[in-house]
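Have a look at the structure below before the remarks.
Apart from one protein chain that is not included, each protein chain of the complex appears where it belongs.
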Amino acid sequence: MQELIVRAKELLEKGEVARVLGWKKGEQEYDAEPAFFETAESLDNFVYNGFCGANLSKYMIEAGKKEGKTLVFLKPCDSYSYNQLLREHRVDREKAYIIGVGCKGKLAISKIPFDGILKVSGAQYPDAQEILTVETLYGTETIPYKDAMLERCHVCKGKDHVVYDELLGESADTVDADRFAEVERIEKMSPEEKFAYFQSELSKCIRCNACRNVCPACSCRKCVFDSTAFDSEQKANTTSFEEKMFHIIRAFHVAGRCTDCGECSRVCPQGIPLHLFNRKFIKDINALYGEYQAGSDLECPAPLTSFTTTDAEPGVGRG
Amino acid sequence: MPVTENWKPTIVAFCCNWCSYAGADLAGSSRLAYPADVKIIKVPCSCRVNPMFILRAFEKGADGVILCGCHPGDCHYSTGNYYARRRMTLLFSMLDYLGVEEGRTRVEWVSAAEGVKFSETMNSFVEKVRALGPNVRLGDLRCKN
Amino acid sequence: MRRIGVFVCHCGSNIAATVDVKKVVEMALQEQGVVHAEDYPYMCSEAGQVRIAEAIREHQLTGMVVCSCSPRMHEATFRKCAERNGLNPYLVEIANIREHCSWIHKDMAEATEKAVILMRAAVAKVHLNAPLQAGESAVTKRALVIGGGIAGIQTALDIADAGYKVDIVEKEPSIGGRMSQLDKTFPTLDCSACILTPKMVEAASHENITIHTWSEVEKVSGFVGNFTVDIRKKARYVDMDKCTGCGVCQEKCPSKKSLNEFNRGLNTRSAIYTPFAQAIPNVPVIDATACIKLKTGKCGICEKFCQVGAINYAQTDEIITEQYGAIVVATGFDTIKLDKYGEYAYGHSKDVITSLELERIMNAAGPTKGHLERLSDGKAPKEIVFIQCVGSRCSDDRGKPYCSKICCMYTAKHAMLIRDKYPDTNVTVFYIDVRTPGKNFDEFYRRAVEDYGVNYIKGQVGKVAPQPDGSLLVHGVDLLENKQILKKADMVVLATAIEPNADVRKIATMLTASIDTNNFLTEAHPKLRPVESPTAGVFLSGVCQGPKDIPETVAQAGAAAVKVIGLLAKDKLKTNPCTAKADELRCNGCSQCANVCPYGAISYETRLVNDHGIREDRRIAVVNSALCQGCGACTVTCPSGAMDLQGFSNRQLIAEVDAICR
Partner (left out) sequence: MYKISKENLNALYAAIAGGNDLFLPVKNAGQTNFGLWTESADVDIDTLKTVKSAKDIFFPQSESLYQVRRQDGKLEIQGEALREKPFVVFGIRGCDVKGMEVLDKVFLSDPVDGYYAARRQMGTIVSLACGRPETSCFCKVFGVDCAEPAGDVVTWLVGDTLYWEAKTKKGEALTEKLGNLLEKADTADVEKEKEKIHAIVERLPYSNLSLEKWGAAAADQNFDSPLWEQLYSPCLACGTCTFVCPTCQCYDIKDYTTSSGVQRYRCWDSCMYSDFTMMAHGNNRTSQMQRFRQRFMHKLAYFPANNNGMFSCVGCGRCVDKCPSHLNIVKVIKAFEKEGQ
């Protein structure tokens, strides 16, 4: 972490960047927040630890409107999101200085099942093999690092950055699960079971839009669900249908653009596994139109804005 | 909504102007009957159909939605139906994944010369939706009896 | 709130017999915004339109719905009527209660209920219709004719005579097409070449006609009035300007084993060749697959003998790009492949031939110099059997479901010519039906039977069996006599079905013209617009649209030319105002829409946007409405819904959905 601060101060002091976009110490170890740092002193509050899961790429849309370059720290998976935004002309590469930071897997406080958490040792500079010691109001507990890791880190798409100006810090492989296993499990269910499963999950949705607002692919200036012009404006869920409509359409709008960064599932206050929607589309796209990783490059045709004359017919595989 | 013997499904058929709408016209001028449950909405091309329209139809009470366009390769706009095909393939796959009955959605390519196919398609689609009964899983029950 | 008028047409009894039109009127009056509704026996009639005009004035309508036949029939009629009476034509919507309702339903209650719903959907849409103004685009005063057969030549001549430039693109080395392969023509038995050649010469020498032979259309973009076409001029290896057409090269060429396409492969030709003597242009091409020099680098004999130095082995394909206002497709036909008809022994016996092959055999310039002889042994045939409908009117996938239309007549012609020239040769024709509608056609057929003693047998042939003695045993059936027939023949001629030229699919795709299940190009209307493709600015001439004989082809060619002339005579065309448009406040500038636009109509510009007080430079999509054809692909690609299609907007379509799904 220290090397990141040193480098950031250096670039800031040399005037090569006007500001730094990183993570700021919170009140607790686990509530670091994304933040802009404009001065070298303010960087003393900079933090990079196991709880810095937040993907900073989307903040670069606003950063691009400010004067001068912004130094941004991107984890490997964040760099895919940035690249996708670059492809869609939403960010200005000229106004970004990208330091690719290493990642050894990020933690979710919601996955640490203890009441009254005060301190999590081992989260400072995480190592996937570690056992976390958690001090709580009600005693000390332990949990393997991997058990507290975000879902996305178990199926990490790799520790290589796809866009950067320089690299800092080490990464460690965290993959220990099959990315599509859960999707496949659901696909094997009967329609009744599928319906019951999603109905149960989606009935929790409170339409807070956190999934949408955190999503780097959902970067519309005005979401179709916020605009009256499409006659689709909805605020709260009034029926179970609207939740479905919202999540289906949201997944559809980011299909072929979603990098599977997993932020939607990370932020959902109701713990809905929203990535299962996006990953279903990714799985279908891979199977039907060839392997595709959004954000991996800037040129190759995107699955929903291209075609072949021999594409599968809709409803393929139905009984 | 309870299934009664008199229950009739509501079916929305999006038809592209150049092929399928003309195919439906041909079915009409050839007096090839299909159930009155089918209501056609004209769109310039199958690629004009937004997945939102389809979900909206279900939300408002449709029991089945079918999209008809020119045969791949014959699109009046040359490429529209190819995009529609990918979009609908993904959308339908997602609806299947959510446990919506598969028979409620369909895409069929119907040319202007295929009045017979249009009529047969509508007959078989309506039959399938009738067998499935009212749409509950994607419906919205507000302002309904 | 719109003031909407609803006009319900009885269409005589076409609608009124099945739909309770009074009920539709009554229900319409309950709809929000509907201030007037009435029914009338024929809304499209003069009197009906007068009623509409009165209603527009009296009720100050700001929108109207006509419940009638398909918008493909009368949308234009009612829109014009509205426009004449001061109502923007795009404030008119049609509820199709005939083709989509009364004609397919029997139960009156059911049909009426559906008609009411269709009316409601149209009313809901009209509430959101915006008055649109058609734009204008300039017309390039030049036409392209694809195909240089009699259809293409006639179309080109007629257009050129009217004073417009026209280009013919022909993929073969010469214009002339199928007609140039024919010997005589029915029902007058005049020589095909004698009537075709003058036309070819006229086309070649016409100041307004440019002919690109040995060329193919490579790419088409643009739209009516403004097509841009890439034409591939295939390497000819002979300089068109230098060649005098002396023919020495063809005589000297040592590679003489290539099948002669013009003679249907019945004999061979040299690697450098002109397909036939009267070829236009009279400049040979080198067949690169046969030329020894091009294949091995050694030879060069033709170059040596060419006195004007016209041979150029280094020539390559050249792409030229031209602008056109209209395009005529005249790609013609070919006979179907007979590999699925093994029972006729075509390909097994040299003496089983197609009718087109017979044309070449009977032609003085053909492989037998016009002598009727068996290709197997050169003997004169004494018994000839003609088999009709080979692949036509076929119910399985071996052939075509349609009637090829020309076979009955040319078979009568062949039979008559043979009986006339070789009176001791017997001719038998197996037929399903003899179809002879057309001026002097039936008389012609009767002459064959009555005056020339051609033996017509109603019945099909099951098998043609080659015999050890070289003859052919025809297993047929006589349906009228109800008996099996075994007939020994020296020659069997198959009236092979015709089908559109194989290239038509590719061309149709390039032109975005639609094609039917048999690969014939679809006309805009089967009766009322038979020479226009549904794609504006694309016209149809000849057999590419459907089987027809020479007089019909020439007539259609002239009709297509008239349509082209009518188009080119305009300086400006009204453009479709139903084009896409981006809302600058919601556009992300992400470029996804441009990726799916087939017309390259979307570009981006950075401009200052005032978003409710926030002023910033934004990258915004801009639609060129002259290029946009209104397909709507962009609208669905746009996640924020910034891109919308005028006339078929998101809100309009959703309103229709809502009205249908109550």
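Here the chain labels run A, B and C in written order, and each chain numbers its own residues starting at 1.
In this text, a contact is a pair of C-beta atoms (placed from the backbone, for glycine too) under 8 Å apart; a residue touches a chain by one contact, two chains touch by 3 or more.
Nothing here was measured: the structure is a model prediction, and the numbers come from that model.
Asks: Would you indicate which residue among C:373, C:644 or C:658 is in contact with the undisplayed chain?
Replies: C:658
Asks: From the list A:41, A:67, A:115 or A:291, pick the residue that touches the absent chain.
Replies: Residue touching the chain left out of view: A:115.
Asks: Which one, A:201, A:260 or A:284, makes contact with the chain that was left out?
Replies: Of the listed residues, the one touching the omitted chain is A:201.
Asks: In the complete complex, which positions of subunit C touch the hidden chain?
Replies: That gives, for subunit C, the contact residues 30, 120, 124, 612-614, 658-659, 662.
Asks: List every residue of subunit A that touches the chain not included in the displayed model.
Replies: The missing chain touches subunit A at positions 26-28, 31-36, 54, 59, 115-118, 136-138, 200-201, 203-204, 206-210, 212-214, 222, 226, 233, 235-238, 263, 266-267, 269-272.
What we mean here is this: only the chains that are shown with their structure count from here on.
Asks: So which one's got more C-beta contacts, A-B or A-C?
Replies: Counting C-beta pairs in contact, A-B comes out ahead.
Asks: Going by C-alpha centroids, which chain is farthest from subunit B? Tell me that one.
Replies: It is A whose centre lies farthest from that of subunit B.
Asks: Counting only Cα atoms for the centres, state how far subunit A is from subunit B in Å.
Replies: Subunit A and subunit B have C-alpha centres separated by 36 Å.
Asks: Would you mind pulling out the distance in Å between where the CA atoms of subunit A average out and where those of subunit C do?
Replies: It comes to 53 Å between the two C-alpha centres.
Asks: Got the subunit B residues that touch at least 2 other chains?
Replies: In subunit B, 51-52, 56, 73, 79, 83, 87 touch at least two other chains.
Asks: Could you list which residues of subunit A touch at least two other chains?
Replies: Subunit A, residues with two or more chain partners: 224, 230, 232, 304-305.
Asks: Taking the complex as given, what residues does subunit B use to touch subunit A?
Replies: 51-52, 55-56, 58-59, 67, 72-73, 79, 82-83, 85-102, 105-107, 137-142
Asks: What residues of subunit A sit close enough to touch subunit B in their complex?
Replies: Answer in residue numbers: 183, 186-187, 189, 191-198, 224, 230, 232, 238-239, 241-242, 244-245, 248-249, 251-252, 255, 277, 280-281, 284-285, 288-289, 303-305, 307-309, 311-319.
Asks: For subunit A, which residues count as touching subunit C in their complex?
Replies: Result: residues 65, 88-90, 218-224, 227, 229-232, 253-254, 301-302, 304-306 of subunit A touch subunit C.
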